[in-house]
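Note that one protein chain of the assembly has been removed; the remaining protein chains are unaltered in position.
Order of writing sets the labels: A, B and C. Residues in every chain begin at 1.
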Amino acid sequence: MNQQRSMLDAVLDTIVRVRHRGNVPNTGSIEDDCADLLRLGADAGKRVAKSILARYAALSDDEKVIFFRFLADSLDIDPQNLADLADAYDEERSPTNLKLLQAAGEPQRQELLRRINAVPGVTNDIVTMREDLLRFAREEPDLKRVDLDFAHLFASWFNRGFLELQRISWDSSASVLAKIIAYEAVHEINGWSDLRSRIQPSDRRCYAFFHPAMPGEPLVFTELALVRGVPKSVQDVLDEEREEQSAEEADTAVFYSISNCQKGLHGVSFGNLLIKQVVADLGRELPNLKVFVTLSPLPGFGKWLEQDDQLEAEPEAIINQAAHYLVEQKDDRGRPVDPVARFHLANGAQVHAIHAKADISPNGEQQSKGVMVNYLYDLDQVEANQETFASNGHVETSKAVRALVTTYKKTLI
Amino acid sequence: MNQQRSMLDAVLDTIVRVRHRGNVPNTGSIEDDCADLLRLGADAGKRVAKSILARYAALSDDEKVIFFRFLADSLDIDPQNLADLADAYDEERSPTNLKLLQAAGEPQRQELLRRINAVPGVTNDIVTMREDLLRFAREEPDLKRVDLDFAHLFASWFNRGFLELQRISWDSSASVLAKIIAYEAVHEINGWSDLRSRIQPSDRRCYAFFHPAMPGEPLVFTELALVRGVPKSVQDVLDEEREEQSAEEADTAVFYSISNCQKGLHGVSFGNLLIKQVVADLGRELPNLKVFVTLSPLPGFGKWLEQDDQLEAEPEAIINQAAHYLVEQKDDRGRPVDPVARFHLANGAQVHAIHAKADISPNGEQQSKGVMVNYLYDLDQVEANQETFASNGHVETSKAVRALVTTYKKTLI
Amino acid sequence: MNQQRSMLDAVLDTIVRVRHRGNVPNTGSIEDDCADLLRLGADAGKRVAKSILARYAALSDDEKVIFFRFLADSLDIDPQNLADLADAYDEERSPTNLKLLQAAGEPQRQELLRRINAVPGVTNDIVTMREDLLRFAREEPDLKRVDLDFAHLFASWFNRGFLELQRISWDSSASVLAKIIAYEAVHEINGWSDLRSRIQPSDRRCYAFFHPAMPGEPLVFTELALVRGVPKSVQDVLDEEREEQSAEEADTAVFYSISNCQKGLHGVSFGNLLIKQVVADLGRELPNLKVFVTLSPLPGFGKWLEQDDQLEAEPEAIINQAAHYLVEQKDDRGRPVDPVARFHLANGAQVHAIHAKADISPNGEQQSKGVMVNYLYDLDQVEANQETFASNGHVETSKAVRALVTTYKKTLI
Partner (left out) sequence: MNQQRSMLDAVLDTIVRVRHRGNVPNTGSIEDDCADLLRLGADAGKRVAKSILARYAALSDDEKVIFFRFLADSLDIDPQNLADLADAYDEERSPTNLKLLQAAGEPQRQELLRRINAVPGVTNDIVTMREDLLRFAREEPDLKRVDLDFAHLFASWFNRGFLELQRISWDSSASVLAKIIAYEAVHEINGWSDLRSRIQPSDRRCYAFFHPAMPGEPLVFTELALVRGVPKSVQDVLDEEREEQSAEEADTAVFYSISNCQKGLHGVSFGNLLIKQVVADLGRELPNLKVFVTLSPLPGFGKWLEQDDQLEAEPEAIINQAAHYLVEQKDDRGRPVDPVARFHLANGAQVHAIHAKADISPNGEQQSKGVMVNYLYDLDQVEANQETFASNGHVETSKAVRALVTTYKKTLI
């Protein structure tokens, strides 16, 4: 299909180029184009939609901010009109009234983005546009009004039902692998040789989600080690001296890294689904795998010790303290304060084990005080855990971890 | 991916089944499930989402209507609240206010459908659900309020940028071909042998759009003949006695049939894009093809003659009258009254030629008085035509067709 | 690749056509072409190779026979020369002498066929050529000398290591399925609807071997039913009224049909490998499958009864007699006389069960007296069985079948 798309694109590009080269001066602005596209509709406006993207790509940062302000202000909801239509619908709940109301309740910029996205192959450009927007919105929070529309559309476009799981291996295309190297956010990949050591051995796996409208662009990926027994440190997992073993001999799969790839898809979460789908697939492919755990940092632990003026526990007792932090420290919505814990617990995992001296890298020492956590994904439990956690924030733990919490409490007495 | 999906599904199905078989009586209703799904979110609610679809599939028509009424009334917008939030946003245009406003401006049923669609592989079920809804809404127009949300979501999910063009040939899968046989709406296909005669010869083509979330389900397809010279009747095109020629020798491609496949996607139009993409691709694959035309009915002609008490022209003059009808008869929005004409003209085509005795089937005689029309797709003109038509409804024609209109006018004097 | 091939072919075809249309009269014969190709080599002779195939396709049967006689006589081994070179090699076993000897030991027609096959995409034509040859050789056995070379080359070209197993399903291409309908040799397929009932239900499977040089051309295929318990008759298996069950619930896979597709590949056997590969793959895909059996005719039984003036046993005793025939009746090489038995036993299966009234079709009654046999494929035993059978013709049986043989012996006393 990409070929067909590019053929049509080539035709359209030629048309655009010819016009722009023609004697009619290209005097319009990107804002004019936006007005044209809203007037013409997605199909008749395809040329204009491409022009908007081309113009956008040529803007400076300052000009982009002006453009986003235009989207924020000129293509906004008209609240007066909306209020009137809401009243009308309140009076008579007719389809016609609802149609008018819904149209008025959606900023025009949302339809604009939808029409731009009707051009085949440009979804990635729109994702990149939002990446810019998020950057600007940190300085100018009012632009978040525009981001609401990007986020709303992306929730539909990147609906999980549309995602495709692919295994990333040494047989994957170099163009995808180059992106994996670039996007790895947890344990940096140092070039092709390091990458190869993570995806080619029989006891290593990597999986990513892709979206059909962004071929060759991983959205999120996770790296796994297949091992015997639950590992107690990331050093064990990444040990290059280890003896490679066959996948069939492993009994445990360890997710030791998960990375989002697209800044422009911030807030559209895929990682949770990725882990569970990999658990389901791997469990079927390799029936010998009985245990699926993560090996995760406890990134808020260091800060908590510091902020709350906690006395850092003695080395031999630090896992008790970490267990207490992880299980008992809640935010004002009653959920664990640790963000990684929140992610996995909301995802249906339980706290399986806590290890000291498990990540002795400077970063690991600083953020997590060297502590790492195994979150267990048991597909028989994951739905129930997830519903319980969503309902009341209960932290599901193994007996061993509960014992750590109890021990910690005793030390406080 | 289907395999992976089905694996995860299998796991989830087992969970569902196990629970339902368990000692907790499954007393809830589909409405309870909807409330649960809105409470739990897409991920934690996946089991519930599947339960909704399973329950829906088991409903009778009467029960379905009750369910749609529930969506219409209980999961509607709260207009009072919306009006208040609109006022608040009018006062202070903050992101927070806008977020609240937009949430309130969208009926809850829309988010409900989005969460159901998060289950991999169920998009087709939701399309079928809408097919039911459209049927019920003919009797009970108030249900159109629910359809607004289906239509709104489908516009994002089936955004044209996500569609994939595929050639349908004798090498296509039997499961797809069986659907082509079933869905052909213009010139019925009588079994596998007839189908083969339309897709296997070197001077015949068929193309369809697919969506990645509905693999194996054509959305719309078109059938073409590759010929020498623009054909004057559908009998010529479908003549089984014709001598098959190589695609390389043809100079003209004739679109003689285009069929939508999914009733549930009513109003989400793809046919226009399909024709133009096929023109672009075929023109590149077979540079010898110089002319791309349709061979289309004029389905409103018969009715117009009847309704307007027009005197049907003498056989030799009927194409003049047809030209007049096609070019000059406009609706109150200034567009041609003939629906097929509107479709192709809005799509950027021009009226190229008009033929009498071109479809001598009973249906052709009755609806179109035997007349057929060639609409010409010239990619160099199509954008300009489209913009012009969108702006002012101007009907672009060939000289020959203009001459017919002129002749007709003279006969009136 | 087909595309690339066809491009090159198109170029070559044009060249050929241009020459043939040119002013040099195309006066040569197919025999001249053969001489040219042997002189020019495969690469320089590609045009000539295509010419040979084109000329061959235009020959009448009588002319084809003349052509094969030419291959037999003019492109034969020179035995005098060969004897001399054998003596020379006997005297001095040098590489040079061996090279000359081997060249002389191979009829020139073998190299000719190899050079024709260097044209991409023509392997199928050469297979068809042999199909002709086998037909002529029935009348004119001397042509079998030519067939020795076809068979020798095919053994290399169709080396099992090159074969590809594909599942045939309702998602397979119509062009392949049309061939499955045409080639089914055991239980005729009556059109597309019957075909669908054999490949689409979840408890039905079909697999075929393909060769990379003959894409879309099945070489051999087998049809399976997934059932609970070993079936006792083909009527049970093909019962259209049966309740379809999920593949996961079956415990037994029954091979009820296996058909060779290419007459021109006679003697190049694939069926044995096909069954074992399907057993290995299915056993892995569906671990619930514990038993893999065939449901096979006993096609020599009827004839044996007749020829040997055996008294046909009473209905209740016929399976004893059939067991005796199957297990005890040997040919002069010490192997079972029944050809189907020989096939499966040589392939490593064992005789598992024998059923009366198991195929009540006229053909089944006549050839097999209604008897059918389950041959069991137990991958843990198949290698050992195969080696034993290859060594001494021992017929491996289940206890139950051995009991039948014993019972039969007692009746003779």
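The rule we apply is simple: contacts are C-beta pairs under 8 Å (C-beta built on N, C-alpha and C of every residue); 3 or more make two chains touch, one makes a residue touch a chain.
From a predicted model like this one, the values you see are computed outputs, not experimental measurements.
**Q** For the unseen chain, which displayed partners does it touch in the full complex?
**A** A, C
**Q** Consider the whole complex, including the chain that is not shown, and state which of A:Gly28, A:Pro141 or A:Gly216 touches that chain.
**A** The one listed residue touching the chain not shown is A:Gly216.
**Q** Out of C:Ala35, C:Leu98 or C:Leu134, which is the one that touches the chain we can't see?
**A** C:Leu98
**Q** Considering the entire assembly, which residues of subunit C contact the chain that has been omitted?
**A** Within subunit C, the residues touching the omitted chain are 1, 4, 7-8, 10-11, 15, 39-44, 46-47, 76-77, 79-80, 82-83, 86-87, 89-90, 93-95, 98-99, 101-102, 105-107, 114, 117-123, 141-142, 144-145, 147-148, 152-153, 155-157, 159-166, 212-213, 272-273, 276-277, 280-281, 284, 346-348, 379-380, 383, 386-387, 389-390.
**Q** Touching the absent chain: which residues on subunit A qualify?
**A** Missing-chain contacts on subunit A: residues 170-175, 177, 192, 196, 216.
The working rule: only the chains that are shown with their structure count from here on.
**Q** Common contacts of subunit B and subunit C?
**A** none
**Q** Please name the chain that ends up farthest from subunit B once chain centres are defined by their CA atoms averaged.
**A** C
**Q** Where is the C-beta contact count highest, in terms of which two chains?
**A** After tallying contacts for each pair, the winner is A-B.
**Q** Based only on mean CA positions, could you tell me how far subunit B sits from subunit C in angstrom?
**A** That gives a centre separation of 48 Å.
**Q** Roughly how far is subunit A from subunit B, centre to centre by C-alpha average, rounded to an integer in Å?
**A** One centre to the other, that is 33 Å.
**Q** From the mean C-alpha coordinate of subunit A to that of subunit C, what's the distance rounded to whole Å?
**A** So the centre of subunit A lies 54 Å away from the centre of subunit C.
**Q** Considering subunit C alone, which of its residues make contact with at least two other chains?
**A** none
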